[in-house]
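Only one protein chain is missing from this complex, and each of the others stays in its spot.
The chains carry the letters A and B, assigned in the order they are written, with residues numbered from 1 in each.
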Amino acid sequence: MITTEDLTKRYKSHLAVESLNLHVRPGEIYGFLGPNGAGKTTTIHMLLNLTQPTSGRIMLFGEPLAPGDFHFKCAIGVVAEEPFESSQMTGWEMVRFFAGLYGVDAPTRRMEELFRRLDLWDVRHGLARDYSRGMRQKLSIIRALVHEPKLLILDEPVSGLDPHGIRQVRELIHDYHQRGGTVFISSHILSEIERSADRIGILHQGRLLVEDTLVGLRGRLTQNQKCIIELESVPDGLLARLKSASYVLDLSQEGRQINATLCAQPDARSRLSRLIAEAGGVILKMQSEEMSLEEAFVTITSQNVVQLAGVA
Amino acid sequence: MSNVQPMTLPDRAWLRAPAWALRGRVMRQVAAQELRDALLSWPWYVAAAVGLLLAVLLIYNSLNFIATSKLLIMSRPFYLPLLTIATLAMLYVIAWSILAIARPRDQGALRVLFFAPVDPAGLLGGHLLAGIAIYGLMLVLTTPLLVVLALLTNLPFPPLLLVGAAITPVFALVAVALGLFISSIASTSRSAMFVFIAVVLLVVGVQGGYRALLSVPPTSTYYDALLFLRTLLRAINAGLDWVSPIALLSGGLDAALRASWSDLLLRAGAALVGGGVWLWLAIWGLGRRGVLP
Partner (left out) sequence: MFVIRDLSFVVRRLRPGSGRGSSFVAHRSSFVVRRRLAHLLTVALLIALLLGSRQAHAQTPKKERAFVYGINAAFATNYVGTFAPDSAPAIYLLADQISVISPRITEIYFWPITNEYQADWTLVNEPVPGKLEILRSGQLIATIDPTKYTIQFTPRGTTTDARLYLGAEAEQAQAQFKAKQDAYQKASGEYLEAQRQWTAAMDAAIAQRAAGKNVTVPPEPQPPAPIDIFSNGLNDGFPIKLTPGSYQIHLRSPDGTIAPRSRRDLVVFAPRRVAVGYTVVPETRWTTPDQVTDLSDVILGAPGSNLYLQPHVTREYLARAYALLQDPQAHDVETSEWTWVSGEPLNDGQLEVVVGGQVVDRRALTPYRVRQLADTALGYEVQPYVPGEASSRSSPDFIAYPIRLETSGMAYSVRMVSPQGTAIDGSGRLVRAPIRAAFSELLLLPAAPLIVGAFVILRRRRRMRLPRDVVK
């Protein structure tokens, strides 16, 4: 559905996206993760021909994307934060206007369904600029779905939504996916991606660090273990010895409890136990936890970028 | 939504759809929407009202003059009132078109519009149609009121002036296209306004400079040196008559009143060519500048 080959975007001295190779398959939900400023929005702009790549190639629906192409947008719905300040349109009129741009002949039934589904039916004749942020976000989703696109690109889709709204949108996306639609979600809210994405790409400083299924990614990243060790007492010099150990990635102390993140070595736990014993410590309790995607993401992007890039 | 059906991969028919068909759709939608937006806000009505107020003042002044002087030879009755209204309408659409692209781009709304199958040609074409319609509707609203004014005061309203009014949207085309060009290339809406003011000052400067050079006496040391500049400014001045939308408007109304159809057609042709050139430049400019803030 979407393929990019060595996609690069450079703004003068700033490299926004570097040699990006994305592969979004038809019918899947692709989570495009990355911290703010990673290059996610720039990538989306390039996919939509809103900005031209410095180098590289984009294939959409199996066809190469050329500068000036705009036909392909008939089959794409895009959700992004929208400004409505200068518009005189009501929510209903705005969606109808976009339905017209997409060439939807009789959008009323579809619009009514979407407005009701997202609880905007009663305010459909209100000025869009008077909507709350959450209502605007819902309106943006309706606008993106009104023409029943083949590909849905979502840029921070749940931003500004309350929990109920988040659930409504999630269900809507789920239904859309169930009907065979392809979803490309760009977000920095990992829990959202974790819940729905089939495959995930992690972008950091313009580079794609990882691209894998959620299971595969978790498999690769959660080999790191979070270990909680409760000691009778913490001997002097233990922390220094633990920190110097190559299999300990992170370490913190809360009273008699030590929290350690261990790298993906099979004997890391036993080596840790041995080291504590050698230092004179008595282990009362030792508990291991799998890392969440968020914890893995933070670990990847904030500490081990270079290392994980190699892994990816 | 509950009736879940598997979707097939998109067929490729839309990839082969002719660009002009998509553009035509976009132009219609954008034009209708922009026209709606303009008609649902006060400035359009205020511009029409100010134009009519000036027209009424001009006519009332003439009536007062007749009462005191007993005789007035009124040349081209209602030409000046109509020209005033049309000029104001044109200034309104110029201001409107100058902000038409730059302001939504500043706000990020243009980016959202381009999520849909929209390209610069379709968008600017739609705005061009909207601008002409906004101008034309203002004349449609005000011209009958001028006829009412004529009936109320027993002043004749030349039917040829209606012909002139009907053709003036062609001249508005130049104004709108020029405004869209400035709007497309400007970095922000503020700079678009600055560019427009600079253009106006340049035109005024050329005219003022030409007049100033005319007053340089032949005995002046600089007379010969300035002769080329004077000739150049005179040529630019003459050229402006065929480029400036306001000059085309007044010339067109004048030609209509004289029933000089060849002159009118010539000016309409110049307006179409000028409008086409500005529109092409606007499309090129928007392509270069892009739609992102």
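Some points to look at:
Definition applied: a residue touches a chain if its C-beta (ideal position, glycine included) is under 8 Å from a C-beta of that chain, and two chains touch if they have at least 3 such contacts.
From a predicted model like this one, the values you see are computed outputs, not experimental measurements.
Per the touch definition above, the residue from B:R190, B:R258 or B:R288 contacting the chain not shown is B:R258.
When the missing chain is restored to the complex, the residue among B:A19, B:L39 or B:V206 that touches it is B:L39.
Looking at A:F32, A:F115, A:Y131 or A:Y176, the residue that reaches the missing chain in the full complex is A:Y131. In the complete assembly, the contact with the undisplayed chain comes from B:A48, out of B:L22, B:L35, B:A48 or B:I283. When the omitted chain is restored, the residue from A:D105, A:D122, A:D236 or A:D267 that touches it is A:D122. Although one chain is not displayed, its contacts with chain B can still be listed: residues 39-42, 44-46, 48-50, 52-53, 55-56, 59-60, 62-64, 66-67, 69-77, 79, 141-142, 145, 148-149, 152-156, 158, 160, 211, 214-215, 217-219, 234, 237-238, 241, 257-258. Against the chain not displayed here, chain A makes contact via residues 90, 122-123, 125-127, 130-133, 135.
What we mean here is this: only the chains that are shown with their structure count from here on.
Between the CA-based centres of chain A and chain B the separation comes to 47 Å, rounded to the whole angstrom. Note for the complex: chain A touches chain B at residues 26-27, 45, 48, 50-51, 61, 63, 68, 70-78, 80, 82-89, 97-98, 100-103, 113, 117, 144, 150-151, 172, 175, 178-181.
Listed in rising order, the residues of chain B touching chain A in the complex are 1-2, 4-10, 12, 14-15, 17, 19, 22, 25-26, 28-29, 33, 36-37, 40-41, 103-104, 107-109, 111-119, 287, 290-292.
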